[in-house]
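Data block below; observations after.
Note that one protein chain is taken out, while the other chains of the complex remain in position.
Right, subunit A next:
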Amino acid sequence: MRRTAICTAALLAASAATAEPVEPTSVSYGEYGAVETSLSGNPGDPDRGREVFSTKSMGNCVSCHQVSGLDVPFQGEVGPMLDFVGEYRTPAELRGIVANAKNTFPETVMPSFYKTTGFIRPGDGFTGKAAEEPLPPLLSAQEIEDLVAFLMTLKDT
């Protein structure tokens, strides 16, 4: 419990107070793919993050990742289990991985959730029809911040 409180406080402090979200094309990735500044300028909400993680029409992260604490059936196994990811990853690393995992893990099958151009045969959602770039990113800046906040709660308590 105390850990969560500290963690939330730290997140609040870390996020710069700029209200304008960083555009997907302007995100600055570090050498290993980490993103230091908050994408939305606002702190993340771990409860919202859990919802984004678990909901098919949102992040749908559970299609590839397992988190034991979630009450979601049929969690996938394409990606690693994330039970303790908040233990060994920093918020900046997690932000970078969710925004564009290919900067951290080249060639990974994990989709880039904050990317809008440079796709091959981009489609309009799941309609199978063509769409013009830039596409809306899979997740908003705030949803990514919410996910980072949620992932930071995944610790060996």
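Everything that follows uses one rule, which is that contacts are C-beta pairs under 8 Å (C-beta built on N, C-alpha and C of every residue); 3 or more make two chains touch, one makes a residue touch a chain; residues count from 1.
Everything below uses one rule, namely that contacts and distances are computed from a predicted model.
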item: Listed names "Glycine cleavage system H protein", "Permease", "Integration host factor subunit beta" or "SoxAX cytochrome complex subunit A", with the criterion being the UniProt name of the chain not displayed; value: "SoxAX cytochrome complex subunit A"
item: Selected residue (touches chain absent from view) among A:22, A:52, A:138 or A:151; value: A:138
item: Those residues of subunit A which, in the complete complex, touch the missing chain; value: 1, 4, 46-47, 60, 62-64, 66-78, 109, 111-112, 119-131, 135, 138, 153
